[in-house]
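Shown here: the complex without one of its protein chains, the others still in place.
Moving on, here comes chain A:
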Amino acid sequence: MTAVLLIEDDDRIRLSLTMALEDEGYTAYAVATGEEGIAEQRRRRADTVLVDLMLPGMDGYECIRQLRRDDDVPIVVVSARDDTHDIVAALEAGADDYVVKPVRVKELAARLRALRRRARTVLAPVTSVLTFGALEIRPEAGEVRLDGVAVAVTRTEFRLLCELAEHPGLVLSRQQLLQRVWEYEFGDERVVDVHVGRLRQKIEADTARPRHLVTVRGLGYKLQP
């Protein structure tokens, strides 16, 4: 059974979402603060974390950063805020996805399934290597190396990198990446942009002038040596 950690300060939302997620077949652990959430995740690791941004004490952004520091568990923000500023800040803090309240339980469950699939694809042990200059990607081993040094990326970042690496030199649009990596039929392209930004910080020497992961204006992104 898939375990979900829900960090939500509103009692009624916490209770109703817990029930609804259990209906969808998840085991749900629910806590009311970021501090409790981090402690809970360390104690009993959930497969996915749902986190609200407006939390008493430690806010959602800080909570995401600390969770991310511990491991690469998929994190989905469930927030009533839908300003670009909030969304980008949450994604930059390390969240994998962002949904705006009120989210339909069915849609939330679909997102969680997509994230789980993403997380699982890296487990198959095959040893092909995709090389882009100093950048080495081993899709099946779940490894990224830059100049031979391992780079720590989250699972979503890794899926994104693999998707681009499997189509060397080919431009993939944000919508294509959303469909292939996030399994969205149609979604918010800012999610892609922020993940690309996060990846660049890890694999590019100069993020303002990327060498490998380049933007093709108006079209999308491509990976090149």
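For the reader, a short list of remarks on this structure follows.
We take it that contacts are C-beta pairs under 8 Å (C-beta built on N, C-alpha and C of every residue); 3 or more make two chains touch, one makes a residue touch a chain; residues count from 1.
The rule is short, and it goes like this: contacts and distances are computed from a predicted model.
You can't see one chain of this complex, but its UniProt record names it "histidine kinase", from the set "histidine kinase", "Branched-chain amino acid ABC transporter permease", "Putative tricarboxylic transport membrane protein" or "Chromosome partitioning protein". On the side of chain A, the interface with the absent chain consists of residues 10, 12-13, 16-17, 19-20, 23, 54, 78, 80-84, 100-106, 173, 175, 185-186, 189, 217-219, using the contact rule stated above.
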